[in-house]
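Omission of a single protein chain aside, the complex is shown with its protein chains in their original locations.
Letters A and B mark the chains in the order given here, with residues in each chain numbered from 1 onward.
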Amino acid sequence: MTSFNAILELIKLELKMEWRMKYAIAGAILYVVTTVFVLYTSIQNEESTPWNALYWMLALFIAVNAITKSFALNKSGAHLYLYQLASPIQIIIAKTIYNLCLVFLLLLVSFGVFSLFLGNPIEQIGLFIITLFLGSMGLSLVLTFVSAISSKTANSGVFMAILGFPLIIPIFLSLIKLTTITLQSEAGEYLSDISVLIAIDVILFGFVIILFPYLWRD
Amino acid sequence: MLDKIATFASKVGNPKIIVLAFSLLVIDNGLFAQNNISFHTNGKIYLVIGVLAAIFIGIIGFLVYLERKLNKLEKQINNNE
Partner (left out) sequence: MKNHWWKILAVLLLLYAIIMGLFVPLKSGILGLTPREFKTDQKITTHVKTYNTDFTKGVDGSSIAYIKINDKFKLYADLVKVVDKNTLALDFTLPALLPSIQKKWPYTIVVNDKKHGAFVRPDAIVLEQAALNLDAAISNWPKQIEKQLLFPDELNFPFRPILYESIRNTFYHVPLWFGMVFLLFGSVIYSIKYLRKPNHNFDYRAKSLTSIAVLYGMLGCVTGAIWAKGTWGTWWTFEEIKLNVSAVAMLIYIAYFILRSALVDEEQRARVSAVYSIFAFVAVVLLLFVVPRIATNSLHPGNGGNPGFGGEDLDNTLRMVFYPAIIGWALLGFWLGQLHYRYSILAERLNDEFE
């Protein structure tokens, strides 16, 4: 019986600790809500097919996982020296380009694996590759920036999701829309959608460049 | 419904209820009877009242929250003096 009481006490202690860090609970709840919401928007979208929604959902998680660690500071000498030498703008551009390549590569690989297991419904491969590239650009821009923010917190994994997912939704929806066009055999009206995606990328890039130096200060 | 309240009030004989019922009747006649509708027809005025009440509750809720924080502040000042 005493061991049972001890367990109970431990649980109570755990609860108390958790309660003291209220933001951790709120963060966990928001994490669930945001993830389900993004899932829902991708499935619910009238234009999307299951393949499309699943693929981009997977892409989102791949991107988040690939980028989360990009600001987990490696405090070894060479890194630190390089960081002090370069300007913040150079650093964020370098990190974003690296992440862009990484995400683009991972998306290509997952596209291959996807077609292997689930079939390949894409009719216009060229347009789809462009979509992939623009998509990985947007994802890496936003997520690299968000990882810079969440690296300041103790719980960067959770913050990647709760800060990143809602910010990614505009890009995410245009990607799904554009992918539905690549599913049709004849080229539909895609120029306006591509230009919207490019415009989003450019605007976000501009703000990342302006804002990042303020994050980098410490 | 208001007529029912009025008859109920006159039966109970509580002056407060009578005044309340009377004022409700006046509002009812003045505001809605001229248009020949009441809360229960498809006028949907209850939606407007619901929305205004929700906003009112929200703002009052904010004031209560602020007041409680101010109370804490006052207590802090008093303890430190």
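Worth a mention:
Methods note: contacts are C-beta pairs under 8 Å (C-beta built on N, C-alpha and C of every residue); 3 or more make two chains touch, one makes a residue touch a chain.
The structure displayed is predicted, hence computed values, not measured ones.
Considering A:33, A:101 or A:198, the position touching the chain not shown turns out to be A:33 (whole complex). Between the chain not shown and the residues A:91, A:107 or A:163, the one that touches is A:163. Listed for chain A, the residues touching the missing chain in the whole complex are 22-23, 26-27, 30, 33-34, 37, 40-41, 44-47, 145, 149, 152-155, 159, 162-163, 165-167, 169-170, 173-174, 177, 196, 200, 203-204, 207-208, 211, 214-215, 217-218.
The chain not displayed touches chain B at residues 35-37, 42-48, 50-52, 54-55, 58-59, 62, 66, 69-70, 73, 76-77, 80.
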